[in-house]
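Below is one structure; the comments refer to it alone.
Of the protein chains in this complex, all but one are displayed in their positions.
Coming up: subunit A.
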Amino acid sequence: MCDQTFLVNVFGSCDKCFKQRALRPVFKKSQQLSYCSVCAEIMATDGLHENETLASLKSEAESLKGKLEEERAKLHDVELHQVAERVEALGQFVMKTRRTLKGHGNKVLCMDWCKDKRRIVSSSQDGKVIVWDSFTTNKEHAVTMPCTWVMACAYAPSGCAIACGGLDNKCSVYPLTFDKNENMAAKKKSVAMHTNYLSACSFTNSDMQILTASGDGTCALWDVESGQLLQSFHGHGADVLCLDLAPSETGNTFVSGGCDKKAMVWDMRSGQCIQAFETHESDINSVRYYPSGDAFASGSDDATCRLYDLRADREVAIYSKESIIFGASSVDFSLSGRLLFAGYNDYTINVWDVLKGSRVSILFGHENRVSTLRVSPDGTAFCSGSWDHTLRVWA
């Protein structure tokens, strides 16, 4: 029945191009319009165009990925450990637990050092956040969060506040006060709001801004005073588990690692991902910049730690052993960057020679998974937190 209408020459203004032409009826989303033959032809091929675009975009993406790998491989002229062959091997290390911080009622999930190289903030599954004096092992402050699994905590650069968060999907800032009459929880300020758990947080160079990472797959930069979102970072395909800010001399970038096995480097001002690395075979639990800011290390559930150089734009070292089969939960560099300390789910801490790629020491002491590890700001010691409810300071 419709065929017959084609034979009727209706002359008029085309519904699409408005030119005076011979028109035919076309159906667009069950609405009948009158198009000229040119526009009708275009409409017929439009559907085809979209499918072509999809396929051509996919193949363009694939070829770009291949080209990226090629470009990276071209500059891969030598391995890091080969360059380091002439470097003197490290001697035996004597590192022992010098302090044990006891007081948490459940797994310690995160810790951070204060810039005074002495105070430590730690958070636990039981919802408690404690500030310790690591020299004396005394507890200076304690606050109970309204949620369990406080997965992230951070000390403010001034030493006057701490930030923490976890299953409450928020990052809250608590000013630290020595007034015994003041209730710390009363002064709490909610800064960040995510749509899933908070996995990591860090103050930037000042007390005024906080960078957060979340199980909702995004990172975000917040203004502490107003709680306003300043910038958000989208790109991870799954939960973001960790982040680290570049050392201040190297500028406004940070690196994040996630369950999508990717480590991504971001420009804090534009929100753009500058570089991405996908060589791990499982979730990346921890990322930490090399002290010069030119590289970063990552620890993953695939039982390896890896070093990525930002200027060579590729992975340059893998720290692994066949005997290590448990995931690395946390990594940090010594002051010079020569040593990489990594805490593992098999309760040990392995110390790696960053340049040569070999393990120089293995530290025992914790009675459950090591969940967090940070070297002190002046590099004289490092602290590890564990599911065994304690923190240990090693030197």
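Basically, a residue touches a chain if its C-beta (ideal position, glycine included) is under 8 Å from a C-beta of that chain, and two chains touch if they have at least 3 such contacts; residues count from 1.
Everything below uses one rule, namely that contacts and distances are computed from a predicted model.
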Undisplayed chain, where the name is taken from the UniProt record, one of "Dehydrodolichyl diphosphate synthetase", "ER membrane protein complex subunit 1", "Guanine nucleotide-binding protein subunit gamma" or "Ataxin-7-like protein 3": "Guanine nucleotide-binding protein subunit gamma"
Sole contact to the chain not displayed, among A:75, A:238 or A:325: A:75
Hidden partner chain, touching residue among A:158, A:228, A:248 or A:272: A:272
Hidden partner chain, residues of subunit A it touches: 50-51, 53-54, 57-58, 60-61, 64-65, 67-68, 71-72, 75-80, 83-84, 87, 90, 95, 98-99, 118, 134-135, 235, 272-276, 290-292, 294-295, 309, 311-314, 316, 334-339, 354-355, 375, 378-382, 393, 395
